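Note sheet for the following structure.
On to subunit A.
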Amino acid sequence: MTPPILDCRDVSKAFGAVRAVDTVSLTVYAGEVLGLVGPNGAGKTTLVDLIGGEQRPDTGTIHAAGRPLTGAPSRRARLNGLARTFQHPQVALDMTVRENMIVGLVARSMGSLGGMLRQLVRGMAGASDPGLDLEVDRVAAALGLEAIDRSCMELTLGELRLLEVGRALLMKPALMLLDEPFAGSDARGVSGIRSAIAEILKSGCGVILVDHNVDIVASLAHRIALLNLGAKVFDGSPRECLASTEMQSVYFGSDDGQAGGAE
Partner candidate 1 sequence: MTRRSSGLLEATLTLAIAVAAIFLVSGNPYLEAVALLTATYAFISLGMYLPFIMGGALSMAYNAYLGLGAYAMALVATRTTWDLAWAVPIGALLAAAVAVVLGMATRRLSGFYLAAVTLLFGIAFSTWLVDAEALTGGSAGIQSLRAPSLDGQPVGNSVLVAITILAVWLVGLLLSRLRASPFGIVVRTQRRAAIAVESAGVRVSTLSLVTLAVGAMVAALGGSMFAVVNHAVLPESFVVELVFLTMFMPLLGGQDRPWGAILGAVLVVTFTFQLTFFKSTGSLFFSLAVLLVLVAAPRGILGYLLLGWNRLLGRTGGDSGMRGPR
Partner candidate 2 sequence: MKTPNAARRHSLWKAAAVAALVAGAALSAALAQAQQAKAPIVIGMLEDTSGGASFYSQLTANAVRVAVEEVNAKGGVLGRPIKLLEESDGNNPSQAPALVSRMIQNGAKVILLNSGSASAVASKKTLLDQKVPGIASTNIDTRIGSPPDNDYAFMLPNPITDIGTIYAAAFQKMGVKTLAVISDDSPTIAGINGLLLPKIQAAGVTMVAQEKAPLDANDVTAQVLRLKEKNPDVVLVSSLGGQLEVLFENTLYQQMRKTPRFSLASIGNQPATWALAQANALDGLVYVASVATNNPRSATLTKLLAAKLGSKFKALTAYEAQGYDAVQIVKLAIEKAGVDDPILIKTAIEHISGFKPSFGSANFTISFSPTKHIGTDGLCGLVLMQFKGNKPEAPWKTYQAKCD
């Protein structure tokens, strides 16, 4: 059987006394959507940051497609085929949708100093590559992003999240991290993400879908890992997960919703 795209073993991360992530193990396989759920503060975003390389784990190992990735800066994570979106969209609002998306496409070629200098010279020489624009247009269309020469200031939150998915897709990742893609999105945004995920899976890469909204995640994920207080308390099929006692105890009395953005 092919090795998992992502393989986390006993990963832990503490902030002072708080054990944000406590000896968590995860695996994701190609073409699979792993739902990562848990109430606010369960450690979802921290775990994503550890995988994405924004933070280093205190203990434990992370492998991407068999290559070690532990504590790699986010660039390396990216070069090893991980792409991600952000809970609070990281978009240059003063620029157009197209420009923000192109970053995902050209960034690979600027991974090294040599690459940067090459791009610098190409840019000054005015070498234009229509291929880039076509590729961006294709992905944007697939995601249902219209009028991508608009300034991002005119975008809704949902559209911004789609833009991030698009940018991530253009990186041709093996694994995609979607961090709270539904937080603050309206119905249109949600359906946009739904079709986006379908689009992602077409490219045969795995998805980690992080959200506190269990119902939406359950409707999309092949498998669900339930986090609580930094620890993984359940890992299985959505149906089992929803039925599980852990789920009841974790979400019993806890607010099931809206405050997603506040994490």
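Candidate selection criterion: all candidates are chains of the complex that A comes from, given by their letters.
Assume a residue touches a chain if its C-beta (ideal position, glycine included) is under 8 Å from a C-beta of that chain, and two chains touch if they have at least 3 such contacts; residues count from 1.
Note that the structure is predicted; figures quoted are calculated from it, not measured.
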Touch-positive candidate for subunit A in this complex, from 1 or 2: 1
Complex contact set, residues of subunit A against candidate 1: 52-54, 73-75, 77-79, 83-84, 86, 90-96, 98-100, 102-111, 113, 116-117, 119-120, 122-129, 132, 149-151, 164, 167, 171
